[in-house]
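A single protein chain has been omitted; all remaining protein chains appear in their positions.
Residue numbering begins at 1 within each chain, and the chains themselves are lettered A, B and C in the order written.
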Amino acid sequence: METLEQIKKRIEAAVPGAKIDIVNNGSPSAQHSLKIDNEHARDVARFLRDDPALRFDFCSNVTGVDWLDRVIKKTVKTKQVVDGVEKDVDLTSEEKIPGYLEAVYHLFSIAHKHGPVIIRMQTGRANAQLSSLTPIWRSAELQEREIFDLYGIKFEGHPDLRRILMWDEFEDFPMRKDYRPPDDFEWEPTPHDDVLERAKQHYPARPTETELKPS
Amino acid sequence: MIGAGIAKGMAVTLRNFVGSYLEEDRLTTVQYPEERNPLPENYRNFPILIFDGNDPHAGLRCVACKICEKECPPQCIYITKSEDKKPDYMGKPQFYPAVFDIDISVCMSCQICVEVCPFEAIKMDKEFELSKRERFNALLERKEQLAKSNEYYHHIHPVEAAQVDKNLAEAAAAAEAKKKAAAAATTAKASSVGDAVSVPGKPAASPTAQSLGSTSSPGVSPPAAN
Amino acid sequence: MSATSSQELEQAPPRMSSRLEGELMEVSLGPQHPSTHGVFRMNVALEGEIVRKLKPVFGYLHRNHEQIGESAGYLQAMPYTDRLDYFCSMTNNWAYALSVEKLAGIEVPERAEYLRIILAELTRLQNHTSLLGFLLSDMGAWGTPLMYAFREREKILDLFESLSGARMMCDYMRFGGCRVDANDDWIAGAKKIVDLFPKFLDEFEDLILQNEIVIARTQHVGKLSPELAISAGITGPMLRASGVNYDIRKIDKYGFYPRFKFRVPLGDHGDTYDRLMMRALEMRESLSILQQAFAQIQPGPVMNPKVKIRAFKPPVGEAYGRIEAPKGELGFYLISDGSANPYRYRVRPPSFINLTILEDMCLGHTVADVMVILGSIDIVMGEVDR
Partner (left out) sequence: MGDEIDEGLRSELQRQGIWVTSMQELYNWGRKNSIWPLQFGLACCAIEMIATAASRYDIARFGAEVFRPSPRQADLMIVAGTVTKKMAPQIVRLYNQMPDPKYVIAMGACAISGGPFKQGYNVLKGIDRYIPVDVYIPGCPPRPEALLHAFMELQRKIDNQKLSGPNKSDHLDREHPSEYPVPAFGKHDLVPRANPDVFRPPQIERV
């Protein structure tokens, strides 16, 4: 299989205007991915599927990821002149990354038996919208519905975008990292941390000694 | 010929029907409750706490380190550490669980509490006939119900329990030897300094700190810190 | 793939409106239905007895597996994977362990790899046997094949129980190996069961495969073309029944599968009968793998001693690991942010994605055939809804 750089170059040649970034993966798995832009996503996907050398005809896994607002602290050592003396000073810069939602597609080729190539698309957390790749790979149909249900990304061009796992009246997006489940902690005999905090709200105002004693 | 396949299938059914009276291989029904298949050595159902000797309170191996509470995937263990210390089976003063509850209506029998316990204090029971007509208090097992003797443990897991006993004995012997060496060193020092009283009574190290990150698995866990 | 066929694939699949239309009668099959294999529901629009539209409804067993995986630690998610596809806890364990091993770069000792292969193939045996029993049950052979299948399944479950301590929820594998070693008695017992299995398989095939009723109910029912199967992400025996040679054991060469000689059975027509046959043939190959594994396995350690059980923190990054589970490609996609629990924990469930083309396969068939087609997909709701 070609390297990601080669694939990136060929996509950029085949799909004019497409913005492709390689996202490096530091873990030993070394599965790097391609970040593609929203407007050209379907063209890029079609190229990946139909190009005779690549033929990624099998889209295995489609998933959403929620990234909250993050602050990345970078510490750089610089030399500064303080009171006429040169000193090593740690400069801490904070980079604020606004939260975003991501859809990740794992592609394999059954024709050439290679893979995976991972493509990812990003969108903001409010009004999340991406273009659906279901017209390219049918296997994305249910999985994109699942992302819509659990993360709230609207897939433009999806044939049947409804809630799939939760009921239709449900309003939240439970897999988002800032989701809090409803309160049903009346009976929690073994609570910890967060559960303990939430179970405490059900305790009577005046604590009694007898409850804690083993029966 | 049409119908040959069905006839062939009927022959199989007939062979099984007759065979179920004659062949042991096809006679599989176990007449529970009169007849029971023996449970294998490794079978696990719900956790129990092991105590040495005869007194469930005095001999309890648990020192309320709360590792199992933290590692339990469905969080079904609740422990409150005691304020005072009691001597454990080795005679060392240790904390003990003032409250140790396991909600067996939540427990998923995954054995992770056993794997992470550095004191061989929590083990898996084989009792499965636990149907109850009520839920809340009946299925919340307290320390008194959980405490089971080492003999009971030997009875349900003979191979594993023998290995655990061996490990504990080796650890105790090693600790004894170390203590003697330390005592010898301190007496040698004491002749010059004159302060050797408080050393042997103090636990060697904080057990929780020592066991963090250990690669314990049943039967080969690091011994209790003493 | 030619240009025309790819254009065809880009057409939207048919939709079903929520109200009654024309002559069609809407029927809801499930979630409580004797042959939906759990709490699965299908909204079917019928013209007489012929299915004109079919929409599967999911979520009746959606128990937040992925969210629990993200809030629990890496080790803590392992017993939860048992409950994904509750027939095949061993392969679920393996897929998850494999993904974490990829994520953290962990080596697995040789004996552990052999044990994993033995257990995975035993899982395949018991899954396929019970599937055939259930499928026949759906066709109206009420009881008998299922009883025979479960008789053999119990023997394999006994093996699992004596090794791991539980019949179904084994929780046996760990990152970098297996939790406990199998002793010689266990290997001998497993070998004995594997030796006797072909006898049962011969008998079982006599019982069902040439039965005229089975043939009439399954042949030319629920055909699936290879192009659609690939596009819809179908994997496992269902894909191979359509004639596509794709077995992850051969492609990814994970574990020690390259050391084993086995063939990949392929179907010609992609109909329900082929899918049924595929399971029977795969069991023969599994038996051959098992016999080779018993001959090759050597004593040795089963755990990589460098791997910590507690406070396990893989480096920052992500990994996608997949194996050939009995139902298809089971994958785990993990994103690590360097902390003790995964930032994103995603299961790629084979039977969920295999349901994508349920409607395409059922259109034009009768309601009774829908059950047979659904049965041949081999779904387990724990995995479909997670």
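The rule is simple: contacts are C-beta pairs under 8 Å (C-beta built on N, C-alpha and C of every residue); 3 or more make two chains touch, one makes a residue touch a chain.
Remember, predicted model here, so these are calculated numbers, not experimental data.
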Chains in view that touch the one left out, judged over the entire complex: A, B, C
Of C:Gln32, C:Asn245, C:Gln296 or C:Ser339, the one touching the omitted chain in the full complex: C:Gln32
Among C:Tyr74, C:Phe87 or C:Tyr114, the residue in touch with the chain that has been omitted: C:Phe87
Which chain C residues touch the hidden chain? 31-34, 38-39, 59-65, 67-68, 71, 79-80, 83, 86-87, 146-148, 150-151, 153-154, 167-169, 381-382, 385
Residue by residue, what part of chain B touches the chain that was omitted? 28-33, 36, 45-46, 73-75, 78, 80, 103-109, 128-139
Which parts of chain A are in contact with the chain that was left out? 165-172, 174, 179, 181-182, 184, 186-191, 195-196, 199, 203-204, 207-208, 211-212
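In the analysis below, only the chains that are shown with their structure count from here on.
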Which category does the touching pattern between chains fall into here: line, ring, star, complete, or other? complete
Taking contacts as defined above, which has more of them, B-C or A-B? B-C
When you take the mean of every protein CA atom shown, which chain's own CA mean is nearest to it? C
Specify the chain most distant from chain A by Cα centroid. B
Taking the mean of the CA coordinates per chain, how far is chain B from chain C in Å? 34
CA centroids of chain A and chain B: separation to the nearest Å works out as 40
Sequence positions of chain C contacting 2 or more other chains: none
Would you mind listing the residues of chain A that make contact with two or more other chains? none
Which part of chain A faces chain B closely enough to touch in the complex? 187, 189-192, 195, 212, 214-215
Would you pull the chain C residues touching chain B in the complex into a rising list? 72-73, 75-80, 144, 148, 151, 154, 158, 161-166, 169, 171, 179-180, 196, 203-204, 206-215, 303, 305, 307-311
Quick check on the complex: what are the chain A residues that touch chain C? 25-29, 31, 49-50, 57-61, 63, 65, 104, 106, 110, 113, 116, 118, 135-143, 159-160, 163-167, 174-175
